[in-house]
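The structure under discussion is supplied below as structure tokens; questions concerning it will follow.
Omission of a single protein chain aside, the complex is shown with its protein chains in their original locations.
Note that the chains take the letters A and B in the order they are written out, and that residue 1 is the start of every chain.
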Amino acid sequence: MMSNILKRFSTAGKISVFLITLVCFMAIFAPLLTKHPWNQPTGDALEPPSKAHILGTDDLGIDLWSQICYGARNSIAVGIGTALTACLLGTALGIIAGYCGGIPDLVISAVIDVLTAIPGLPLMIAAGAFFGPSIKNIILILSILSWAMPARIIRSKIISLKQEMYIKAAQGYGAGFSYITIKHFLPRIFPLSATSFIRLISKAIVSEASLSFLGLGDPTSKSWGLILNYALNFPGIYFTDYWKWWLVYPLLCIILLVLSTAVIGREFEKILDTKISSVV
Amino acid sequence: MKKSNIGKMLILFMLAAIMFSMNGCGAKPQQKTVSDSTELDSPLVIRLEGGDWGFPSPFAHYSRGPGMSKMRLIYDSLLEKGEKGLIPWLAKEWTISPDGREYTFVLNSGVKWHDGELLTAEDVKFSFEYFTKHPPVSNSLLIDGKPFIDKIEVIDECQVKITVNEPNATLLDRLGIVRIIPEHIWKDIEDPKKAIDLVKLVGCGPYTLTDYNQEQGTYRFQAFEDYWGPKVRVDVIEFIPVSDQVLAFEKAEIDLLDVPADLMDRYKNNEEYKILKSPAFWGYRLLFNMEKKPELSDVNTRKAIAHAIDVDELIEKVARGAAVPASPGYLPIDHIWHNPDVTKYEFDIEKAKELLNNKSLSLTLLISDDQKEARIAELLKINFAKAGINLEVRTVDMKTRDSQVKEQNYELALIGHGGWGQDADCLREVYGVTVARDASPVSNVIPGYSNPQINELCQKQLSELDEQKRKSMILDLQKLISDEIPLLPLYNTVEYMVYKPEKYDGWVHVFDHHAVTHNKLSYLEREK
Partner (left out) sequence: MKYQKAIRYLLTFFCIITLNFFLPRIMPGDPFYFLSSEQGEITITYSQEEIQRQKAYYGLDVPVLTQYGRYLKNIIKGDLGYSIYFNNDVRLIIKNRIPWSVSLVLLSVIIGGFIGTLLGCLSAWYRRGVLDKALYSLMIILSEIPAFLIGILFLLFLAARQGLFPLSGGMKPFAEYVSWSSRFLDIALHGFLPALTLAVVQMGGFYLIARNSMITVMSKDYMTTAKAKGLSTRRILFRHALTNAALPIVTRAFYSLGQAVGGTILVENVFKYPGLGLLMRQAVMVRDYPLIQGIFLTVTFFVIIMNLAADIIYKKLDPRII
């Protein structure tokens, strides 16, 4: 099924898939791709790109290419971790709310309402300060704040599925909730979940970068947003040449990664015919 | 069609209306003084980096940042901090009774408030009493959280006598810096925090505030033409918000630049500019919690840690060269009572291993999410690992870190703060306090540590009124501390200020503070 989908991708989609594979490759094989450690100074401070340091070094003399490679791990971990948690949570709660109705539906819908009405960023700022900055906590916060989107979509899908004859028939034969969910619901809502999964990845990556940019990320892990934050806070960054490597490369990386996930998300939507972007 | 046009016009109109309403938000400029109308020269306007630090009344400025120094431009005190020590100010002379309990100040005569009224001894008495009832943001009238003034008497129209509970070496400083406020303005104000209109801002200092805008972070100070004291050289001081200091300085938007170390070369060896180095009164120190980590109560472990830190590398990489190594005896190199002969701990991994008996040690370091602290922690971790100390770094935001240090919830903690140039009594507050009575940065207790010798000397210097004797005690105390290192100062930062002497050349440092812009002497004429 996946290869089938891939074939129907447009050129942009294919490029995006390639880019993402590249980033994953960077993340997984970071130790092989880099000759310098990501957390120890190996050169002079702020060396421009050269043979020894292909993307130059930062203010401590740490190789930027290594930081970017290892940073890819963070970005991907936050992206996938958040999307997975939020998607599972959202799907489960969406099914429960849609299928059971009544009080569970009321409660879940109310929480969804609150979460969608509150602007996410201020809440993230406050929650970030509360939980403290670490990758685990960031994933946790982002998941809590982003499950509402898939849950809402899936809830309404389930409500409409419930009206269909074959579900009613299955219910009539005495099929239980879990049987119907596994046999009938999951296959039908899979495209929806998959699409929101991809969209959540890109949202999570952006959110992590935003938090790091505001200085609320985890300063001991080198995520791309953090490299950016360090570079931007360096006094006189615009007046020296340092921005040419220290600022530009991480910036490019974030933009490319976010763009590729977004494009893939759209391709998925088109192919699986699930309109999510119009809902959110 | 018509309708949508009207709609568009409406939106545009609304937008325009909003934009125009913006100026109305801040405090309205209010011309209280007219200066330099007689002088032929155009007034000297100095522009400095601003930002919002609060309404500059003694009760309303913010507790962090340079709000206090702005307030002090408006309000004078009995004494002032000079280049070498305390100098006479509103009080032209003072006497201290031999038992150290009575302070008599003789006031200058003819001192005028900004509204034209004369300052009287009653105003001085009123100020001390009012501050006791309504503490200002910066309150020097408490020692370890307790008041020390017994009574204040007006002897005649220019003499005030203050009687204190017990003799104490720091009192002259504490009494001298109290701002004097006018009785006729404040006597009926019950909640001074909320008195934030410009009319209330009447002091007897060299400047009056003519404009303050909280959102924009701008202040405009104008010289007070009837100022009693030295001639005011700068006619107008404007504090404006700046996003990039260097750019603003190059565009001549500001007249003083705290230059980043990497850009020093731009201004070095250039006739047009002068570079002023600030004393190193801001620094980082490493705290040891010996209660939570008993290994740290062994002095050799602490020494091993000291040897495992490459301070020069920290200075080069984190401070970009703009810092000096801190003294293990705490008082930094620029402090007037710094002891250069304290025990020093050079970077030596082998020595560190030896002191640890090649045992390994595992520690957690608490830092805030500040970039520099994260950088320091990164570098510490690398060298500690070489010495067999495994360092785990725990990061929380600044506020959380502060309260965790207060609750003693850490093993090692890194904090950075200013005020290293203040009176040497800070040694007592850092090292000699056994109970957490006070929450000031230099006065949290060292958990699990108490040294009777240090404590005794700390107490003795406090009641020693002879300055020379006290100084030698302080020197001894530093030596003692450096042998014990109950906490480890890392480095003190230096700032380089660049300015064009052609425009203004009056910048000066006072003896205990790092910023030239914060003291009023920088703006006044000085006797040679």
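Operating definition for what follows: a contact is a pair of C-beta atoms (placed from the backbone, for glycine too) under 8 Å apart; a residue touches a chain by one contact, two chains touch by 3 or more.
In this text, all values refer to a predicted model and were calculated from it rather than measured experimentally.
The omitted chain makes contact with just one of the residues B:Gly100, B:Pro167 or B:Gly418: B:Gly418. For the chain missing from the display, the contacting residue among A:Val114, A:Ala169 or A:Leu186 is A:Val114, taking the whole complex into account.
Taking the complete complex into account, B:Asp370 is the one of B:Asp334, B:Asp370 or B:Glu484 that touches the chain left out. Within the complete assembly, B:Ser243 is the residue of B:Ser243, B:Asn269, B:Asn358 or B:Gln468 that touches the hidden chain. Take subunit A: the residues that touch the chain left off the picture are 12, 110, 113-114, 117-123, 125-127, 129-130, 202, 206, 209-210, 213-214, 228, 232, 238, 243, 247, 251, 254-255, 258-259, 262-263, 266. In the full complex, subunit B makes contact with the omitted chain through residues 1, 4, 11, 14-16, 18-23, 25-26, 50, 52, 54-55, 60, 62-66, 68, 135, 137-139, 142, 144-146, 193-194, 196, 211, 213-218, 220, 238, 240-244, 247, 258, 282, 368, 370, 372, 396-406, 415-419, 436-441, 444, 493, 495, 514-515.
Here is the rule we go by: only the chains that are shown with their structure count from here on.
The distance from the centre of subunit A to the centre of subunit B, with each centre set as the mean of the Cα atoms, comes to 44 Å. Those residues of subunit A that touch subunit B in the shared complex are 39-41, 45-46, 59-61, 129, 132-134, 215-220, 229-230, 233-236, 238-240.
Taken in their complex, subunit B has these residues touching subunit A: 244-247, 260, 262-263, 316-318, 320, 367, 369-371, 373-375, 377-379, 382, 393, 395-397, 399-400.
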